[in-house]
Structure formats: C-alpha cells, structure tokens
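Of the protein chains in this complex, one is absent; all others appear in place.
Letters A, B, C and D mark the chains as written, and numbering starts fresh at 1 in each.
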C-alpha cells in the first residue's frame, strides 16, 4: 500500500521530522502549489536537447526554441519544468516564479555509446539555489560499469540537497554493458532494481520508465515471472518505497488516447505523476495544451 | 584466547584509553544498552536491496517495505539495524531511539560483475552523526584489483569515525578476479585474510562469512590445512585480533535448527555475535521473531 | 527567429536580469566598445600554436612572433584577441586596454590522436581576472569518450565565470572516436549537436565551424536531410538558442573574396560574427588589415 | 665515505639546520633514546599481516596476536616497532611510551598480482601525531607503472612530515611489471635505484633489501658488474646518500648465525641498522629475545 504523500510533507507527524524545513517547503510547492495541487505532479522535462541532440526537435521545429517549452509549462499549469543550467539561466529569468524549476544537474551527449555510461555534473545544487529552483534533477546510471562514479557524485548532490533544503529528483536509469547483457534497460528486472536504488540513494522523487516484460536474458526470479502491465507498474512503485514515482513518457506517441490510458494506468498503480517531455512539446501548442489539460484531469482524480 | 570485550569498552584500564569517549559511549549502547545487553551483538542488516536488487525480497514480499525490518528490529530487540542512507532517512525518524542505527555508508548494484569490484560511498560519517546513528558500516572489497580505492576511502571513513566518536563496522569481503583465481571468496584463506585486514584497517567490528574449506586453488599453507568447521571459525576470529567479529547468515536457510546450531558454533568459537538479514526478514514476522528470540537466548549464554 | 543581442545585454528588460553586472559590462565591451561596435563581434584567435604546433606559422613566419597578431588585433580594430596564458602574460601587458583579451583556458597538442580527446585547463578564470581579460575561452570536445571530464571541468569554469562576471566563449568542437564513426566532426549533425551543447552548458558565445553536408554515416534524421549551405548555417544558429554564434575560418583560404562571401553568409544566417585566425594572420600585414577592414564592413551592415 | 649520523641529528652544524626541531627530537629518540642508543637502529616491523595475510604467522601462531610483537619490541629493547593504524590503535595505548612507534601509513593485500602495484594510504601523518608516533613509514613501489600515484602521495606525506616534525621512513621497494622485465626486484640494479629514489624523495631513513647479484635481464652497466656481496651492499648504501639505511630480513632464516653474519655485513658496509620482522617474531619468544640481544650487540659496535 503506497502511503499518502501528505503523510510525508504536510502533517506534523514524527515521520515528517526527517524532512528539513526547506525541502518540505519546496516539495509542497511542487505537490500543492503548482500543477494539479493535490499531491500529484506533472513535470515537463527538457533535457533531450543535450541527451539526444537537436534531432529530437525535428518533428516540431518550434520546440527547438526553449521559449516553446517554457510557455507550455506556464500555460499548461505544470508542477514544474526541468531544465539544464544553460536553458534555465537563459530562459527562466523572465519567467521566474511563474512555474517551478527543476534544475537538471547532470547530462551527456549520446555520441559515444553507453557501454560504460557516466553522466557528469554540469551544474550544482548551489546553482539551483541561486536560480530559485524548487528541486534538482540527477541522472544515476544504475548498473553501469562506472556506477561508482555516479553513486559518489550522487552522494555529494544529496548532501548539498540536505544542506540547502532542495528536493532530489532522480532519473534512475539502468544503463551500460552489463544491463544489456541481462536483458536491457527496459525490463521489469532493470526498472525494479532502478526503483530500489533511488530509494536507497535517498531520492525524494524518482523518474522511471514503465517496465516492459522480462526477457530470456534477465536473471531469476524475474525470468520466470509472468505479470501483467499493471502488476509490473505496481511492483516498481512498491520497490521505490517512500520515494514518489513519476513515469517517463519516452518517445512521442501520436495516439493521445493511448497516452492518457498510460497515465491512468500509472496513477491506478500508485504513481505520484508523470514526467512527459516529447509526448508534450513535440505536439503543436494547442494540441499539447489540450493533452496537458487531459492529463491534469486524470491526476486530479488521484489526490495523494 | 579471545579477550573479554569489557576490557575493551568498560573498564578504566590503560588499554581502553585508545577509544574515544564518543566511540565508547556508542559501542556500549550496542553491546550493553540494546540486544542481549551482555557484550554480544545481533544486528539486523538491510543492504541487500541495493546490493542484490528487489529480487532478494521475492520469498517474502512484505519485507520489501522497510517498515517490516524496522518493526522486526524493534520488536525483536536487536542490538541495531543496519540501513543505507535512503532507508534510514525515510524510515528511522519515526522510530528514532527505539533501536540503534548502523548507517551503511557504501554499496553498489550487482549488475556489473565483481571482477574489479569497488563499493562507492553513498553517505558519510557526518550523515550518520546527523541521523543519530550509533555506528557506521563500510564494505571493503579485500583483494579487489581496485583495492587501493577502497582502502583510501576506508581511511577517510575511519578518520571521520575518530573525529566524531563513531564505531566502524567493516563488512570485510574478499572480492574480485584475483580472489576467484585463488579459490574464491568463501574459503578459509579468503576469510582469514579478510579478518586480518579489518583489524589492520582499524575496524571496531567486522562482519565475516563462516569460512568454507579451502580448495585446490588457494595458496599454501592453506591448501594443505585440514581443519574442522570450529577450527576454521576460531582461526578467523583469532585473525581478527581485537576486532569484534560478527558472522553473516548468507542466503536463507529454511531449517531454523541449523541456523541456531550455526549461531552456537560462532559463539563457541569466540564471535561477538551475528548479523543475519535474509535468515530473519525473509521469514514471516512471527517466525522471524521466534528465531530472533532463540538466537538471543544463545547469545545470552556468552557474556563478553 | 534569432533575438536581437541588445535584448540580452543592453535593455533593462526582465530577461537581462539573469546576466550579472560584471558579465554584462564585459560583454558590452566586446559587442559595443570594440570591433564593429554594433552588437557583432570579430575575434582574432591565436591558440593554433598550442593546438597544432609552430607548423601553422610556416606560410607566414612573421606570425610566429605573437607581436604580429597583437598588432593586427589592435590596428585592425578587432573586438578581441584570444590568447592562451603564456602568450597573454608575455605580450598583453604592454598593450593592456588597447584590445580586449579573451583568455583561452584550455588546450592540448595534436601529437596524440583525438580518439579520446580531452582538453586540459592551463589557466583559470582567476587568471583572466588578474590579466584584465573581458572573456574566457573554453574548448569542449563534444561527444568524446572522455566527455565527462570536459563537462565537469566546464561546469567549474562556468561557475567561476558567474562568480567573477566573466563571459564564457565556448569552442564547441565535436571530437573523438565516436563522432568519427558517425560521419566526422564537420557534418551538420555534429555541428548542430555542438551548438545545442554550448547552449545547454551555459556558454554566452559559441565558436562553431560552418556545417558541411551530412554523409552516409550520420544518424537519422540528418542522413536524409538535403539542405543548402545557408539552411545548414541557419539551423546551427537556431540550435545555439540564445548563445551568440561566431564562425571559425578554418584553414587559410587564399581567395579573399570567397572568405568574404562566407562572412556574408554567416551574418545573413544569424551569426553574431566570426573568429578567423589563420585566414587573417597567415596573410602579410597589409593584406590582413585589408581583409579585416572588409570583414568589418560586412559586419557593420548587421547591427544586432 | 658514509657520514656519521651525529652530523645529521646531534651537532650544531649548519647542515643540521635543515632538519626541523620536531623531526630532530624524534630522530634522536630513535637513534639515541631507544634501541642500541648509539646512532644505530633496530626496528621491529609488523606489516606482514596486511601485506601477506595471516599465512605469515603459521610458523609461530602466537605471533598472530600483536601482543607478542609488542612484548618482543619492549622486552627486546628495540629502537621502534612499526605497525599499521589498526594494530597501533588497538595495542599501543596500553604500552604508550615504552617503545617508539613507527606508524606504517600505507599497505595492500597481495591477492591481486603486483604488475601495476600501488600501495594506498590507510593512515595519515596526523594519525601518527595523534598516536604519539616517532616516525611514519611509507612504501614506495619504485618503477611500478603506477609510480606516479605513489610519488604524488609520497610528496603529500613528506610535506605533512615537514609540517609536524615527523621523520619519514621509506620502504623503497622496486615493484611491478617493468622491473620484472628488467631482472626483478631483488637485483643490485633494482635495489640501487630504489636507494637513490628514497634519497631523492626526501626520506630520512630507507628500508632496503640486500641486493642480489644482477642477472642477464638488468640493463647496463649493471649487467656487466661482477661485485661481491659487501661491494653490493656498500654500493646501495652510497646510493642512498644521506638517507639512513636499514636492511630488511626477508623470509625467516632458521640459522641464527647466518642472520647475525648478515647484520655484521650490513653494519660493516655502512648501514644504520636493520628492520627484521619474520626473522624475529617467527621465533619462540626466548629465542627471539636472544637473537635480538645478539643483533643489538653487533650494532653496539658500530656507533654512528
């Protein structure tokens, strides 16, 4: 049974004593001050330009100009927009305060392959403080042969988050040669492990992908599992423990109805919300705002 | 002859002058303030979710929720519970003070293989201080080709432990390509070396595995040794010197009587106690509490 | 639509609030205090002696003496001259204030190949402050297998730039084994990605190469693009977002008319200016000054 | 001609001005306050438990308990005992002041091979200060492919030694793939180089092995040298310059007379003393004390 997020950030319970005042204030802003304002979250991420290059914007060239996403985040009433340091500095000053900022702290290009993936910091928690952000984002490549680099760096980010009262949103992404040999990054095995790692590393919020069916290569007991999609989603939400789970949208799906069914599935299974990028900003503005409105309508039915 | 642990932490002897006041206070809490309270220790560890993934919880899904282990540790009257930073922050605030916390400082996933294993820090001694922990845990991969990384990091942890009066519990684990070529991590050769390394590195407490018989691949003089299980256990306890030895339980054994015989064996041979995880929290709560009670009963017969 | 650069540095608009006073002062000096003084920029770079060795000066041995380039920069009325620490310290004291200095912070020799290229720092932002520079230059090898080293170092440079009000000019250069396998560093794919990376990393100004046509090896959707030179240049300028774009001149072109046509092309397509080295200082002084004058004349027609 | 060590530490000569007061005080304690007290030194080392594992204690199981070596050092009247941090903290508090402590700062297991040997720090000079040690020990793996790691770390140790007035005893050990390809670590070539490196790195005292004859693989001019054992020992003592030379005992030699002949050889050839471990503590206590007494008798005949 997933806890109510109010337990976590609102009440005067003993449990919430472990959250610093600054972190509580910022989390409340994301959960109750913006977006659906009911303890759920919808975040608009824009780190794909760094992670995949401008190729991602080809289907909707207008989205190459970050103003597009900023406008969508504000007009669509998102809980937050997630940007790297360059975009945040250049685009958010004129909109400061209209939509919360999740400053994405690390990232890389996809030009070299991901066999030994590592995601270097390009910004710090202090940069986030300076820019008035309400959370930071950190990508951890779970299971990469160079995971030690990421875990150590993540520790420092978490400690700075503690120091400055900044919530930590973790992109918990299985990646690298070893996970490929064990069935790939999308399997239930991989996502389930990633969910637990986020909880163990001290994330406040975790971004996951909807787990696919397991394949022959994954280790037992996953190999023998036969679970439905809802069972799989519930499993990873449970594995994330007290970490709030947001699901990623992945590549754009032209079928809006299918996108909405996904959102409903995630919320039914205990997610706190979604972090959809390409499925939003690759749509023409009117269409994107409409889809946003309908996603928000679903989230509104799941107060946490 | 194994010393009495009181020599170490209780008396006003010259020897104990080398233990700082803070460390002595915390060690006493673990040895005499909680658990069997007679100088022995039983610690409930929960780092398997990070080290092995959620797969470890499949036999008892309830254990996926850390509340389960926390309840077991409190109701079972353990000397301490060992948790990583994420679990500690999210679960211990509401139970602070009911059971001591050993904050596990480092860890990794088992997705990449262990040929060049290194266990990165995900928390610091200062985190442990902040959370009111009574000890920190550190895994050293003894004999890994990257042992220099671990030894250096361990030095810094130990120095911080000194500074803040925090006992250091070392998971002293032979690991990596080289130990595999010399017979594997479970042999007497490997465990005996690991015991000595913990003593040399300045651990206060060491977690070891019961040493298996040596095999053809181990170096001399171990290869020619023919020792019984008690002889082997005694040997590694002696090699640990003045470091208090806890034995690990390893994978779950359904035969509770066999588990208890193991405990008796370890205590007979000079151990300070046990650190059993899966053998406890993979059992249904009533059964786990019962086994805990019986382990405690054994430890009660070995005041130190 | 490329923004007017005045929006960025001159006006009292909200947007410009994100630029610190020091950075604004220095950027204004480059854009309006020197060079064409109309919001465009022409910078004379001299990092080739380190990057390629003295071989680059063979066609015009006089240029081996840095006095040559300094004189050209001053007499030609450049917006700035870009020098590494050694040349700056040894040549700019006597000319301090006559032409702004862009202190190039990192660099390397081309003796080892570029498969895993990394460009180490040889100077710091504080060195630039000490020397009275008006900007720093930093080379990022986009997509190198060791990109994590560069990105992390770039973060620290950017943070120091923030602290000391120093504009950051990024040499955003695709480099390394992986980009070679994807068609090479000169393709539209590579340059377009590099432009975005500069924007994402928080550069104020980016130096790019004119993108060549894509080749068979580049990934989709670039492989299927069929764009004219102006379309390609416009594309990378757009991908650079709010980062001011300067185009590199590359190897010397003896046909001055062709050089000038290039300049016109870049300015037509939204560039802020050019950073031509060998095309300038490999010419005899009179010829170099004449070409400089004609480039400036073109830039003068594109107030920003 | 080897200098008198009094020149170094006792007299008011200009030369001794380069030794800080703290270092002089501690060196005097080792040379004149303990051991033979005539400017020679006999140190009892116990780092083999870490370097080789408990296997080293099999011939004399009593020696596994560090109390054995501590007792031998005190009762035998050694100049000092050399221990790692764990052993020092756990065993020296009760004996503080009875025998000087050389805190061994770095070490490793011999589980991985030594092809790229590096010896990580497990303690600091400040630890030595805190424990009241009179010197620190540092192993430098001369000629290892990773020698840069060791040399840099050694610099920091030396600088801290300077800061805190702590003498630096260097275990100068040729090691790694490259020295194996050049004839191995025991040759005159290897030991002679190691002696010079200690002098160049700023050691106060160096521990060397008696150089063996050179073999076919060593480089010229060593390959063609035909020197007797005394000539070889004299050569390495000369190569150590003003660094005081202690010779190692290596594996245990059951023939005590041969051990003593070695001691005499070393002292005849200019050594300051010996650092014998296994040759001492692998003997039964009475025998060890007797051998100690006889070594001391030899050293007494070589006042420095």
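Just so it is clear, a residue touches a chain if its C-beta (ideal position, glycine included) is under 8 Å from a C-beta of that chain, and two chains touch if they have at least 3 such contacts.
Here the structure is a predicted model, which means the values were calculated and not measured.
**Q** Please provide the labels of all shown chains that the missing chain touches.
**A** It touches the following shown chains in the full complex: C, D.
**Q** Considering the complete complex, identify which of C:54, C:230, C:284 or C:303 is in touch with the unshown chain.
**A** C:54
**Q** For the chain that's not shown, point to the residue among D:66, D:139, D:239 or D:279 touching it.
**A** Reading the full complex, the residue touching the unseen chain is D:239.
**Q** Specify the residue from the set C:86, C:230 or C:284 that touches the hidden chain.
**A** In the complete complex, the chain left out is touched by residue C:86.
**Q** For review purposes, identify every residue of subunit C that touches the missing chain, sorted by number.
**A** 49-50, 53-55, 58, 64-66, 84-87, 89-94, 107-109, 111-113, 118-124, 127, 130, 149
**Q** Touching residues of subunit D against the unshown chain: what are they?
**A** Within subunit D, the residues that touch the unshown chain are 13-18, 142-145, 147-149, 151-152, 154-155, 158-159, 162, 174, 176-179, 182, 189, 192-193, 195-203, 219-222, 235, 238-239, 241-243.
The criterion applied here is as follows: only the chains that are shown with their structure count from here on.
**Q** Using just the Cα atoms, superpose subunit C onto subunit D and tell me the rotation angle to the nearest 5°.
**A** 145
**Q** Provide the C-alpha centroid distance between subunit A and subunit C, rounded to the nearest whole angstrom.
**A** The answer is 35 Å.
**Q** Starting from the mean Cα coordinates of subunit B and subunit C, work out the distance between those two points in Å.
**A** Subunit B and subunit C have C-alpha centres separated by 57 Å.
**Q** Indicate the residues of subunit B shared as contacts by at least two other chains.
**A** In subunit B, the residues touching two or more other chains are 149.
**Q** What pairs of chains are touching here?
**A** A-B, A-C, B-D
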